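Here is chain A:
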Amino acid sequence: MILELMIALSVGTGLFGIGLYGALSQTNLVMIIMGVELILAAALVNLVAFWRYLHPDEPAGQMFVLIVMAVMAVEMAVGFAIAIARFRVRGSVEMEEARELKG
Partner candidate 1 sequence: MSILVVLLSLAAGAYALAVIERWAVHGHLSLTGPAWAALALMGRESLLAHKSDRLFFELGPVLLLVAGLMAVAVIPLAPGLIITDLATGALFLNAALAYVLVALIMAGWGPNGAYAMIAGWRFLGQFIAYAMLIVMPITAVAMRAESLSTVEIVASQAQLWNVLYQPVGFVLFVVAAMGLAWLPPLDLPDATGELAGGVEAEYTGVRLAVLRLARMVIILALAGATVTFYLGGWLGPWLPPWAWSAIKILAVAASMLSVGRYMPRIREARYLALSWKLGISLALANIFVVGVIALVVPI
Partner candidate 2 sequence: MTVQMIFLAFFGGAAVWFGVVVFRTHSMVRSALALLFSQTAIGAMFLVMQAEFLGVLQIMMMATEMSVMAIFMVMFMMDPGGMGKMDMTHQKRLSLWVGVIGLLAALLLVWLPDWGPVAQSVPGAHEQAADLGRELLGRSMLIFQSAGLTILTAMVAATMVAIVPNAEQRK
């Protein structure tokens, strides 16, 4: 039983690692958003795992998952809005070209 918890948490960890790598290594805003999505997905897995194996009788855990899903949606919406706006002005969403953001 504890092993299943471990499996779930390890999966979460793996996703987190991949997401981190992606978010850092990609040059394109949309790809970076994908990385962030993976990180959030990792959070989701862990939350559900904790709810299931530690506090199954506590609905607050599930509620928390819902909130994270909402955050994912928001993150995507805002990210894409920024992408469109930036593309409109600069003709690219390549981070390499976001020099003014580099300070």
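Quick note on the criterion: contacts are C-beta pairs under 8 Å (C-beta built on N, C-alpha and C of every residue); 3 or more make two chains touch, one makes a residue touch a chain; residues count from 1.
For anyone wondering why these and not others, all candidates are chains of the complex that A comes from, given by their letters.
Quantities reported herein were computed from a predicted structural model and do not represent experimental measurements.
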item: Chain A: touching candidate in this complex (1 or 2); value: 2
item: Candidate 2 partner contacts - residues on chain A that touch it in the complex; value: 1-31, 33-35, 37-38, 41, 44-45, 48-49, 51-57, 59-60, 62-63, 65-67, 69-74, 76-78, 80-85, 87-88, 93, 95-96
